[in-house]
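== chain A ==
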Amino acid sequence: MLTFKLQRWSAIALLVFLTIHMIFMHYVPPFHISFDVVQARLSTPTWKIIDILFLFSVLVHAMAGSYQVITDFESAFNYRKALAWASVIIVILAFVYGAKTIWAFQL
Partner candidate 1 sequence: MYTSTGFISWLLRRISGLALVLYLFMHLWVIGAANSGVQVFNDRLNAVQTPLFKLFEVALLAAVVYHALDGIRLLLIHYFDLTEYRKSLFWAVIILSAIITIVGGGAILVIAFTGG
Partner candidate 2 sequence: MQNSDVITHDVIVVGAGLAGTWAAMTAAENGVKDVAVLSKIHPLRSHSGAAQGGIAAVLNNVRPVAGTGPRGPLEQIPPGDDPVDSFDLHMFDTIKGSDWLGDQDAIEIMVKDAPDVVIQYEHMGCVFSRTKDGRINQRRFGGHSAPRANFSADRTGHVLLHTIHEQALFHNVHFYAEWYVMDLIIEENIVRGVVAINVLTGDIKMLRAKAVMFGTGGYGQAYKVTSNAYANTGDGVALAYNAGAPLMDMEFVQFHPTGLYRHGFLMTEACRGEGGYLINKLGERFMEKYAPDKMELAPRDLVSRSEQIEINEGRGVMEDGQGIFLDMRHLGREKILERLPEVRDLAIAFAHVDPIEEPVPIQPTAHYSMGGIPTTVDGEVLANANGDLITGFYAAGEVSCVSVHGANRLGTNSLLEASVFGRRAGRAIAEFIKGGAKLHPVPGDPAEKNRKMVQQLFDNDGSELVEDIVQDLKMTMTNKVGIFRDEEGLKSALDDIHKLQERFKNIRVMDKSKRFNTNLSMTLEASHLLTFSELIAAGALNRQESRGAHSRTDFPKRDDENWLKHTMAHKDEDGRPKFSYKDVTLYWDRFPPQERKY
């Protein structure tokens, strides 16, 4: 049930963040993205918070989803504990890496 719930909550969060992300990245000028553009945006703390939350929810959603897809197979289902831990670790690693990246734009 936890996976199921995580999947829905993160989906609702994504609805907000992904929409913002898509619109600002692709439909609001400038259309060519470079370091400066990103840095300009990320200099406001609101954007930073939004991006971090976005990153977190998308990772949770992605890994919960992948976990669901994999454990739907009976053979994998029997190893679901291990798979769950693997997903959690991947989420943490990717989150740290992503957060570091967002931080990098402060330079």
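On the choice of candidates, all candidates are chains of the complex that A comes from, given by their letters.
Here is the rule we go by: a contact is a pair of C-beta atoms (placed from the backbone, for glycine too) under 8 Å apart; a residue touches a chain by one contact, two chains touch by 3 or more; residues count from 1.
On a predicted model such as this, the values are computed, not experimentally measured, just so you know.
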Numbered candidate touching chain A, per complex, among 1 or 2: 1
Contact set on chain A toward candidate 1 in their complex: 8, 11-12, 14-15, 18, 22, 26-27, 29-35, 38, 58-59, 62, 65-66, 69, 94, 97-98, 100-101, 104-105, 107
